[in-house]
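Some chains omitted; the rest stay in position.
As written, the chains take the letters A and B, and residue 1 is the first residue of each chain.
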Amino acid sequence: MKLYTKTGDGGQTGLYGADRVSKAHIRVEAYGTVDELNSAVGLARAHNGRSHKPHAALDADLEYLQNALFDVGADLATRSGTPYAKNVSRIDEQDVAFIEAMIDRYAEGVPPIRNFIHPAGTLTAAALHVARAVARRAEREVIRLLHEEEANAQVQVYLNRVSDLLFAMARAANQVAGLQEEEWAVKGRR
Amino acid sequence: MKLYTKTGDGGQTGLYGADRVSKAHIRVEAYGTVDELNSAVGLARAHNGRSHKPHAALDADLEYLQNALFDVGADLATRSGTPYAKNVSRIDEQDVAFIEAMIDRYAEGVPPIRNFIHPAGTLTAAALHVARAVARRAEREVIRLLHEEEANAQVQVYLNRVSDLLFAMARAANQVAGLQEEEWAVKGRR
């Protein structure tokens, strides 16, 4: 089977199950953005792997996240009540609780935030900040989807926590590297 | 001539030819996203160039792609029937066929896919996956443009194949580096 099936050349594509929709449909935008997020996470992992001192726990947690983002993608790609819906494991409160515990673990090692910090530092930290911002874009697209048709609201909550997790991970990555955080120096005060 | 011409400060900008439109116009969104894609391809090229074992054929193919993405940008920036349209070489079936041959060449070296693979691996592979996801975003914007006004439908098909090409290239980059692909471990199975 070739990668390019040409079935989408008219601008329509298939969801998981029988439905066909425009590739411009907000549902496709939502899981397409989650795919972009997954790729941004992969770039952060690659930077961690090539750093002076790769952080093994971070790699494992990001691998977990990459798997989970495919669960998120499958959830978004599958309308409830359609034939294949039974194959899909929906994102639920337990997934959210799992990621909150992970946030707490990363956040506990770094000082409380008093001000915005520059999304910068090591390559791993900076790439995690990029992923964080893409996670927030994905959350916004999911909210647009929820405004338009039925979908799983836990996916929005989950993506929100993913962005908090990536923030906490970025701070941890800089701390492990011994880098000082730069705080926002508001205009007028610089 | 200064870089900043200030002619766009009112929020309108020029297409190629005489027309002026809002910078929020879907046509500008479409070629602006192709510009973002071209930049993502450039980052992947830079990573390849700095890797332990730069892949010369990959660099040449990505250079081809960067040129082609400017052809795509010019195509999108030029409404048919306007004065400068005759200067522009439109994307056509031959361009699509050319890129399909390239996909086949990269795909042939790697095992068939049975499951989604993590967009990860070497820095080059991970950056190619980011570009892949941006190509898909660009495809979606072009479809929105096609829903709204006349444009070249081959551009959508071309961008679709670009995302398949970048996928095949990412897999090849990991294979050359001797990296094992990670497959999606579906929830409930982890």
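Miscellaneous remarks
One rule holds for everything that comes next: a contact is a pair of C-beta atoms (placed from the backbone, for glycine too) under 8 Å apart; a residue touches a chain by one contact, two chains touch by 3 or more.
Remember, it's a predicted structure, so these values are computed and weren't measured experimentally.
The full homomeric assembly consists of 3 copies of the same chain, 2 of which are present in the displayed coordinates.
Here is the rule we go by: only the chains that are shown with their structure count from here on.
Computed from the mean C-alpha positions, the centre of subunit A lies at a distance of 22 Å from the centre of subunit B.
Residues 1-4, 8-9, 11, 22-24, 28-29, 32-33, 35-36, 38-43, 45-47, 50, 63-64, 66-68, 70-71, 74, 89, 95 of subunit A are the ones that touch subunit B when the two sit in their complex.
Contact residues on subunit B toward subunit A in their complex (touch as defined above): 100, 103-104, 107, 112, 116, 118-123, 125-127, 129-130, 132-134, 136-137, 139-140, 143-144, 146-147, 156-157, 160-161, 164, 167-168, 182, 184-188, 190.
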